[in-house]
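All protein chains but one are shown in place.
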Amino acid sequence: KSEEFRDLTEEERKMIVSTPEFLDFVDTSSKVVERALNEKYDFMKDYTLGVDVESDES
Amino acid sequence: KSEEFRDLTEEERKMIVSTPEFLDFVDTSSKVVERALNEKYDFMKDYTLGVDVESDES
Amino acid sequence: MPSEVDDTLKRLSNRKGVKGVVILNGDGQAIRSTLDPELTVKYGRLISSLVQQTRTTISTLDDQNDLTFLRVRTKKHEIMIAPDREYLLIVVQNPAETMQA
Partner (left out) sequence: MPSEVDDTLKRLSNRKGVKGVVILNGDGQAIRSTLDPELTVKYGRLISSLVQQTRTTISTLDDQNDLTFLRVRTKKHEIMIAPDREYLLIVVQNPAETMQA
């Protein structure tokens, strides 16, 4: 865990960010995440494991 | 990974299954999972990462 | 009441799209399982070690934080994992079957 962990240089970032593969990835993955964020109902809202709260609104 | 991996005996299972901690756990965790299963909308339905399908119904 | 536990598991495993339900103890040993014995041992070993690493990851990022639920979406199915200090509930489901039709 103490191995070298180098940051990317600005040039390396620029190069990656201009590839079609990267643009595709950002487009697709951001849509999936946005959809997940859109879920209106939080299935864990009333629950904490170990603490039971009664509430049923299905 | 080749270490011994012993199954629980029937008696051990019975003992665990009769504790209040275990009953609480099953009650709470199964409710959380049932709620997750109830989510009507699958945020990944139209997407496979790497394959982009256009569809917007927000 | 053990039969209550088995009723709950039966209800879960009868849900549309649910392929299997497993309950593990902290050592990854199965207390209940609807999967065949070989797959149960495989899941027990691999999923409990994955949960362990996830816990470690979370507490390394913030030692005041803790894992409460894990959802692993794969090409073939989704694995839902509900952990507490002692036990682990694993539900394997096929989202396509749950959602469509």
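Chains: A, B and C, in written order; residue numbering restarts at 1 for each.
In the analysis below, a residue touches a chain if its C-beta (ideal position, glycine included) is under 8 Å from a C-beta of that chain, and two chains touch if they have at least 3 such contacts.
Keep in mind it's a predicted model, so treat the numbers as computed, not measured.
What chain C contributes to its contact with the hidden chain is residues 42-43, 46-47, 49-50, 53-54, 57-58, 60-62, 64-77. Looking at chain A, the residues touching the absent chain are 1, 5-8, 13-14, 16-18, 21-23, 25-30, 32-34, 36-37, 40-42, 44-45, 48.
Quick note on the criterion: only the chains that are shown with their structure count from here on.
In whole angstrom, the spacing between the mean C-alpha positions of chain B and chain C is 4. Separating the centre of chain A from that of chain B, both taken as means of CA atoms, is a distance of 20 Å. Residue positions of chain A with contacts to 2 or more other chains are 44, 49-50.
Contact of a single residue of chain C with at least two other chains is seen at positions 69, 82, 84.
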